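Quick notes on the structure that follows.
Only a single protein chain was left out; the remaining protein chains are all shown in position.
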Amino acid sequence: MRIIFFVVILAAGLMYSYVAFTNLDFLTMTGRLGPGFFPRGIGVLMVVFTLWSMSAELRPSAAEGRSDVGGYAGQVALIMGFGVAYVLSLGLIGGIPATVIFLFVTLSVLNRNRLLQNGLVALLVPAAIYVLFDRLLNAAIPEGVLPLPF
Amino acid sequence: MDLFADLWMGLSVAISPINLVYLLIGAMVGMIVGIIPGFGPAAGLAILLPVTFGMDPIGAVMMLAAIYYGAMYGGTITSILLNTPGESATVASTFDGYPLAQKGRAGPALVMQAVASFTGGTVGVILITLLAPAFSHVARNFGPPEYFLLALLGMLTLIVMIGENWKLGVLSALIGFALGTVGVDLETGQSRYTFGSAELIGGIHFIPIAIGLFGLGELYFAFYRGLHRIGSGSIAQYDRKKGFWPDLADWVDTKFTLVRGSILGFVVGVIPGAGATIASLMAYSFERSFSKRPKNFGKGEMAGLVAPEAANNAASSGAMIPLLTLGIPGSASTAVLLAAFLLWGMRPGPLFMTQNPEFAWGLIASMYLGNMALLALNIFAIPLFVQIIRVPYRILAPIVLVICTLGTFSVSSSMIEVYLMFTAGIVGFFMRLYGFSPAALVLGLVLGPLAEEALRQTLTISRGSFWIFLERNGSIGIIVTTAVLLLVLPLMQRIGRRAGALKQGTVSEAEDAGV
């Protein structure tokens, strides 16, 4: 896992540098520092530091003593997945209904066999948010594209 | 003295019953707005500005100002309890605030942050009262060369924040810097890394990144550690025996911290554009290098919470100086206040305070009252807030996720910012897991663009010469200050540490975890 994360950063650094070197000028036409001056430096340093840290990672001695797996990785993936589904549903069915569904589904998994408690939280929290955001603060809540009464 | 006559006149304006009601409403709204991650003082002010349209200007400005500094009080509460900064100025408060809560000292941490906020706010207002005209000259000396040096000075704080693995720390800062280059290049107008998306023209904002990295990242990390499987009181212990009030050592240890943080915060706040975020980060690293126990920083040292808290509140007072004495807004929040002044038909500028004495001094006087009200409000509300951490984490976590999401959305009604926040949350989790430094990333994102812009402006002005840094009084002042900090402080620290070691015997040699 650890090495994959480094590879992702390395890829991002390479792409960042590629754009900096191909699309952005080092100096402007009038000889001032151009839009590419800093990005080129940042990009190169990012790649250098990523490779440097990776080489330290790849040494077998470094891997010892650091438990990579051991936490509840599955649970983290689960809550991340629920989170992504929640964000996608926001734009579809609107902020308040999506929140009710997200809370109820997530709590049903995390806080099993407590239907009443979960149902209350899933209804009361969005209600409180609606009152606070929409009524008191006049702040925006995502609107859905589906025609729902909310 | 004239000064006291002015202040007395202001007080008599501010103390009318209806104005006091507005002040209290503003303080409460500010606190609530500050608590919600995403809403900072600027967003809160902008959203509530239309409400004041029909009001009398003095009452309205008292309310708006109270929202502004009240948000600084509220912003820290989630930093301490959930490691989720409410807004950018309270990022530094998570460094030691959250570890304190984890150690079972959430109550004392909240009390001390309220006291620190109050001290910072009040010292700030006293300095405004006494020194407003003098400090307007500080703001007048800041051009691009000074901003560049200030950004460099801010980057020195990276050294403090980078933690044990310096390579990963530097890499984190570089990622932040890279994110900071997204958007339209200020000088040429060319789009960088926007890939044709209009959403990215304005660049990547600080708030979704900070909420994602700290708030969501922490949430995922807590799942990784299995906190959702334990019962109540799992993220942070609230120990009834150790209690709610800070003990004597907390007060004694931080009495000078309060003063140092307040003064530093105020001075940085006066500089337009530097603001409360940089003030709080600088106060944190400054305090750490001053401390007798720098190794405890990041592990729940009270001074590490008090310093940034005093600083960010003092900075928000300091930012009123360029607004009142020059008509120049130093931050997003004071820009909204400036818009309000214009709406009420006033003309901010150097003559503002002499042309509108009742308004200006009424506002200043109200800040004394507002800070007192906020201190009382905070202390009363703490037992309530502490209940948050008694909710089992498996129930609390989804609620926190919802509030972070909707809070991020509402700041600029943008789904892109919500996507950014989630991406930052996932990246933040892996960063924590693999020893990167989210704080360094955030610092790179804030200071990187500032440094880049200021350097390019400076070199345009000087036509490519670096001597400009030695030709301006402001620049020389900053260079001298930096040199003193770099040379004198480590020396004092060494002396202080030796004295401390003699007193305490052996200092714990625990590894420095960084932040």
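All chains are identified by letter, namely A and B, in their written order; residue positions are counted from 1 within each chain.
The rule is simple: contacts are C-beta pairs under 8 Å (C-beta built on N, C-alpha and C of every residue); 3 or more make two chains touch, one makes a residue touch a chain.
One rule holds for everything that comes next: contacts and distances are computed from a predicted model.
When the unshown chain is looked up in UniProt, the name that turns up among "Response regulator transcription factor", "Tripartite tricarboxylate transporter substrate binding protein", "CidA/LrgA family protein" or "Succinate dehydrogenase hydrophobic membrane anchor subunit" is "Tripartite tricarboxylate transporter substrate binding protein".
The hidden chain makes contact, of the residues B:329, B:362 or B:392, with B:329.
Annotation: of B:55, B:131, B:152 or B:186, B:186 touches the absent chain (contact as defined above). Only one of the listed residues, B:202, B:226 or B:383, touches the absent chain: B:202.
Residue positions on chain B in contact with the hidden chain: 45-47, 49-50, 53, 139-147, 184-191, 194, 196-202, 272-273, 322, 326-330, 335-336, 338-339, 342-343, 345, 347-352, 412-414, 416, 453, 457-458, 460-461, 463, 472, 474, in rising order.
Chain A residues in contact with the hidden partner, per the touch definition given at the top, are 25, 28-29, 140.
In the analysis below, only the chains that are shown with their structure count from here on.
Listed in rising order, the residues of chain A touching chain B in the complex are 2, 5, 9, 12-13, 16, 19, 24, 28, 31-35, 37-39, 42-43, 45-46, 49-50, 52-53, 56, 71-73, 75-76, 79-80, 82-84, 86-87, 90-91, 95, 99, 102-103, 106-107, 110-111, 117, 121, 125-126, 129, 132-133, 137-142. The touching residues of chain B, counted against chain A in their complex, run 32-33, 36, 39, 44, 47-48, 50, 165, 167-168, 170-171, 174-175, 177-178, 181, 185, 187-188, 190, 192-193, 216, 219-220, 223-226, 228-229, 392, 394-395, 397-399, 401-403, 405-406, 409-410, 413, 415, 418-419, 422, 425-426, 429-430, 434, 448, 452, 455-456, 459-460, 464.
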